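Sharing a structure, written as C-alpha coordinates. Questions coming.
Omission of a single protein chain aside, the complex is shown with its protein chains in their original locations.
What follows is chain A.
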(Lines give C-alpha, C1' and ligand atoms only; values in the text may rest on other atoms or scores of the structure.)
Protein backbone atom coordinates (compact mmCIF):
# COMPACT_ATOMS: atom_id res chain seq x y z
CA UNK A 1 0.00 0.00 0.00
CA UNK A 2 2.76 2.49 0.83
CA UNK A 3 3.97 4.71 -1.98
CA UNK A 4 7.53 3.89 -3.16
CA UNK A 5 8.21 7.58 -3.80
CA UNK A 6 8.03 8.39 -0.12
CA UNK A 7 10.31 7.64 2.78
CA UNK A 8 8.58 7.43 6.10
CA UNK A 9 10.72 7.72 9.25
CA UNK A 10 10.04 6.15 12.63
CA UNK A 11 8.71 9.43 14.01
CA UNK A 12 6.27 9.70 11.10
CA UNK A 13 8.12 12.21 8.94
CA UNK A 14 7.37 11.74 5.25
CA UNK A 15 10.03 12.78 2.80
CA UNK A 16 9.69 12.55 -0.96
CA UNK A 17 12.54 10.69 -2.63
CA UNK A 18 13.27 13.54 -5.05
CA UNK A 19 14.11 15.88 -2.18
CA UNK A 20 17.78 16.40 -1.41
CA UNK A 21 19.00 16.62 2.14
CA UNK A 22 22.61 17.40 2.98
CA UNK A 23 24.19 17.43 6.42
CA UNK A 24 21.63 14.99 7.74
CA UNK A 25 23.32 14.63 11.12
CA UNK A 26 22.86 18.31 11.82
CA UNK A 27 19.16 18.40 11.05
CA UNK A 28 16.39 17.70 13.55
CA UNK A 29 12.85 17.14 12.33
CA UNK A 30 10.15 16.95 14.98
CA UNK A 31 7.93 14.22 13.57
CA UNK A 32 4.78 14.04 11.43
CA UNK A 33 6.40 16.54 9.07
CA UNK A 34 5.90 16.21 5.33
CA UNK A 35 8.54 17.27 2.82
CA UNK A 36 7.25 17.22 -0.75
CA UNK A 37 9.20 16.59 -3.95
CA UNK A 38 12.30 18.53 -5.06
CA UNK A 39 12.90 20.25 -1.73
CA UNK A 40 16.46 21.13 -0.74
CA UNK A 41 17.49 21.05 2.89
CA UNK A 42 21.11 21.88 3.54
CA UNK A 43 22.68 22.13 6.95
CA UNK A 44 26.10 23.35 7.92
CA UNK A 45 28.23 20.58 9.36
CA UNK A 46 29.95 22.92 11.80
CA UNK A 47 27.05 23.54 14.11
CA UNK A 48 25.70 20.86 16.38
CA UNK A 49 22.25 21.48 14.93
CA UNK A 50 22.01 24.12 12.26
CA UNK A 51 18.58 23.23 10.99
CA UNK A 52 15.71 22.33 13.28
CA UNK A 53 12.13 21.81 12.20
CA UNK A 54 9.17 21.36 14.55
CA UNK A 55 6.53 18.69 14.33
CA UNK A 56 3.64 18.61 11.87
CA UNK A 57 5.15 21.00 9.35
CA UNK A 58 4.37 20.84 5.66
CA UNK A 59 6.84 21.91 2.97
CA UNK A 60 5.47 21.99 -0.54
CA UNK A 61 7.40 21.19 -3.75
CA UNK A 62 10.69 23.00 -4.27
CA UNK A 63 11.17 24.54 -0.84
CA UNK A 64 14.78 25.40 -0.05
CA UNK A 65 16.15 25.68 3.47
CA UNK A 66 19.70 26.85 3.25
CA UNK A 67 21.66 26.79 6.50
CA UNK A 68 25.18 26.45 5.18
CA UNK A 69 26.57 29.96 5.50
CA UNK A 70 27.76 29.28 9.06
CA UNK A 71 25.32 31.71 10.60
CA UNK A 72 25.63 31.06 14.35
CA UNK A 73 21.88 30.67 14.74
CA UNK A 74 21.14 28.34 11.88
CA UNK A 75 17.52 27.93 10.80
CA UNK A 76 14.81 27.23 13.35
CA UNK A 77 11.26 26.44 12.32
CA UNK A 78 8.52 25.91 14.90
CA UNK A 79 5.75 23.28 14.80
CA UNK A 80 2.67 23.44 12.54
CA UNK A 81 4.31 25.61 9.90
CA UNK A 82 3.35 25.55 6.26
CA UNK A 83 5.76 26.65 3.54
CA UNK A 84 4.44 26.74 0.00
CA UNK A 85 6.10 25.97 -3.35
CA UNK A 86 9.58 27.21 -4.29
CA UNK A 87 10.13 29.37 -1.24
CA UNK A 88 13.71 29.92 -0.11
CA UNK A 89 14.65 30.34 3.53
CA UNK A 90 18.10 31.79 4.15
CA UNK A 91 20.45 31.20 7.03
CA UNK A 92 19.87 32.56 10.53
CA UNK A 93 16.11 32.70 10.09
CA UNK A 94 13.85 31.96 13.05
CA UNK A 95 10.26 30.97 12.31
CA UNK A 96 7.78 30.58 15.16
CA UNK A 97 4.84 28.23 15.56
CA UNK A 98 2.00 27.97 13.08
CA UNK A 99 3.55 30.32 10.54
CA UNK A 100 2.29 30.16 6.99
CA UNK A 101 4.58 31.23 4.17
CA UNK A 102 3.28 31.53 0.62
CA UNK A 103 4.76 30.37 -2.69
CA UNK A 104 7.85 31.91 -4.26
CA UNK A 105 8.95 33.81 -1.16
CA UNK A 106 12.45 34.56 -0.01
CA UNK A 107 13.04 34.90 3.71
CA UNK A 108 16.16 37.03 4.10
CA UNK A 109 19.08 36.27 6.39
CA UNK A 110 18.46 36.59 10.11
CA UNK A 111 14.78 37.43 9.75
CA UNK A 112 12.50 36.58 12.66
CA UNK A 113 8.90 35.53 12.12
CA UNK A 114 7.03 35.29 15.38
CA UNK A 115 4.15 32.88 16.00
CA UNK A 116 1.03 32.78 13.82
CA UNK A 117 2.30 35.02 11.04
CA UNK A 118 1.23 34.83 7.43
CA UNK A 119 3.56 35.72 4.59
CA UNK A 120 1.74 36.08 1.28
CA UNK A 121 2.98 34.70 -2.05
CA UNK A 122 6.01 36.31 -3.64
CA UNK A 123 7.22 38.29 -0.63
CA UNK A 124 10.94 38.94 -0.39
CA UNK A 125 11.37 39.49 3.32
CA UNK A 126 14.26 41.83 4.12
CA UNK A 127 17.33 40.58 5.94
CA UNK A 128 16.90 40.87 9.69
CA UNK A 129 13.23 41.87 9.45
CA UNK A 130 11.14 41.13 12.54
CA UNK A 131 7.48 40.22 12.12
CA UNK A 132 5.34 40.46 15.25
CA UNK A 133 2.92 37.63 16.15
CA UNK A 134 -0.37 37.68 14.25
CA UNK A 135 0.89 39.77 11.35
CA UNK A 136 0.37 39.42 7.65
CA UNK A 137 3.13 40.51 5.27
CA UNK A 138 2.23 41.51 1.72
CA UNK A 139 4.20 42.48 -1.31
CA UNK A 140 3.24 45.96 -2.48
CA UNK A 141 5.15 45.56 -5.74
CA UNK A 142 8.44 47.02 -6.85
CA UNK A 143 9.58 50.60 -6.82
CA UNK A 144 12.40 52.32 -8.67
CA UNK A 145 15.05 54.29 -6.90
CA UNK A 146 15.12 57.72 -8.55
CA UNK A 147 17.09 59.56 -5.96
CA UNK A 148 17.73 62.55 -8.23
CA UNK A 149 17.82 65.95 -6.68
CA UNK A 150 16.44 67.65 -9.77
CA UNK A 151 13.12 65.95 -10.39
CA UNK A 152 13.48 65.47 -14.12
CA UNK A 153 11.86 62.60 -15.89
CA UNK A 154 15.07 61.10 -17.12
CA UNK A 155 14.39 57.55 -18.05
CA UNK A 156 17.92 56.42 -17.50
CA UNK A 157 17.56 52.80 -16.57
CA UNK A 158 21.11 52.47 -15.35
CA UNK A 159 20.41 54.99 -12.61
CA UNK A 160 17.43 53.35 -10.95
CA UNK A 161 17.71 50.30 -8.74
CA UNK A 162 14.45 48.50 -8.20
CA UNK A 163 13.51 47.49 -4.69
CA UNK A 164 10.67 45.62 -3.05
CA UNK A 165 8.03 47.39 -1.02
CA UNK A 166 6.38 45.51 1.82
CA UNK A 167 3.30 46.05 3.90
CA UNK A 168 2.74 44.58 7.36
CA UNK A 169 -0.71 44.39 8.89
CA UNK A 170 -2.19 42.96 12.03
CA UNK A 171 -4.07 39.72 11.72
CA UNK A 172 -7.02 38.39 13.59
CA UNK A 173 -5.94 35.87 16.26
CA UNK A 174 -8.44 33.34 14.92
CA UNK A 175 -5.94 32.42 12.19
CA UNK A 176 -4.20 30.25 14.76
CA UNK A 177 -7.08 27.85 14.65
CA UNK A 178 -7.41 27.88 10.89
CA UNK A 179 -3.71 27.19 10.46
CA UNK A 180 -3.80 24.17 12.72
CA UNK A 181 -6.83 22.78 10.92
CA UNK A 182 -5.11 23.30 7.61
CA UNK A 183 -2.00 21.37 8.54
CA UNK A 184 -4.02 18.61 10.17
CA UNK A 185 -6.06 18.12 7.03
CA UNK A 186 -3.02 18.25 4.76
CA UNK A 187 -1.50 15.46 6.81
CA UNK A 188 -4.40 13.14 7.14
CA UNK A 189 -6.63 13.78 4.23
CA UNK A 190 -4.13 14.54 1.50
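One rule holds in what follows: a contact is a pair of C-beta atoms (placed from the backbone, for glycine too) under 8 Å apart; a residue touches a chain by one contact, two chains touch by 3 or more; residues count from 1.
Convention: contacts and distances are computed from a predicted model.
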| item | value |
| --- | --- |
| Protein that the absent chain corresponds to, by UniProt name, given "Dynactin subunit 4", "Pyruvate dehydrogenase E1 component subunit beta", "tRNA (adenine(58)-N(1))-methyltransferase non-catalytic subunit TRM6" or "Ubiquitin-related modifier 1" | "Dynactin subunit 4" |
| Full-complex contact with the absent chain, from A:21, A:49, A:103 or A:132 | A:132 |
| Full-complex contact with the absent chain, from A:64, A:84 or A:115 | A:115 |
| Residues in chain A touching the chain absent from view | 1-3, 8, 12, 14, 32, 114-116, 126-130, 132-135, 140, 143, 145-149, 151, 161, 163-168, 170, 172-178, 184, 187-190 |
